[in-house]
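Heads up, one of the protein chains got dropped from this complex, but the rest are sitting where they should.
Moving on, here comes subunit A:
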């Protein structure tokens, strides 16, 4: 944990009666792909938003290289992030979207064209972002994350909307980014997506960490009968699915 460059410590947050984060703590180390798994509502996206300074936690800290995100001077050069691929102005072209982001960090057009090339968006660069398929918008979001050549990458469900070829591409990209020594945090609600990608997995449920271990250990521990991460995950999260309402009994669905 001491060499982790993203440290999340004791995050708590509630939205009205709903407890979103209930003591979330973990670290993300350089050189590894850390998978961030858990059912919908486990607090993965909220944790990422808190790390990125978008949401304020009620308690706890999230530090990047020892500093809160909001104190970073050129944040995209230190942390690249992809939260919601559709969070862009649909009328602006893909290249112009990257262009304003580059300007905000003092980067030039050459860097924009380099990341467009890297994610394979050259033919779509002059098209309006609103007309791109979800898979292409994910690639655009990944291009934005890579723009500042950051040592830390945080991606929320980057596999969403990707075709099989795209999924294989992302896996290879994430592996190569970690191999370059970067810290990579990738969330997914599908363990199978992480199986061949992550070195380490943080499993969240009900706003806290249920398991924090290497993929190898998750597969070998306990009963020893687990063949896949999916099975290990299901066993871990059996009781942890969904939101929990404070003071209210678990809703019967």
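Definition applied: a residue touches a chain if its C-beta (ideal position, glycine included) is under 8 Å from a C-beta of that chain, and two chains touch if they have at least 3 such contacts; residues count from 1.
Note that in this section contacts and distances are computed from a predicted model.
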Using the UniProt record as the reference, specify the protein name of the hidden chain from among "Adenylyl-sulfate kinase", "ABC transporter permease", "Pyruvate dehydrogenase E1 component beta subunit" or "Polysaccharide pyruvyl transferase domain-containing protein". "ABC transporter permease"
Can you say which of A:17, A:90 or A:181 touches the chain missing from this structure? A:90
Determine which one of A:37, A:62 or A:101 touches the chain that has been left out. A:101
Which residue, A:144, A:174 or A:201, contacts the hidden chain when the whole complex is considered? A:144
Hey, which of A:47, A:81 or A:138 is the one touching the hidden chain? A:81
State which residues belonging to subunit A touch the missing partner chain. 49, 52-56, 69-72, 74-76, 81, 83-84, 86-93, 96-97, 99-101, 103-106, 144
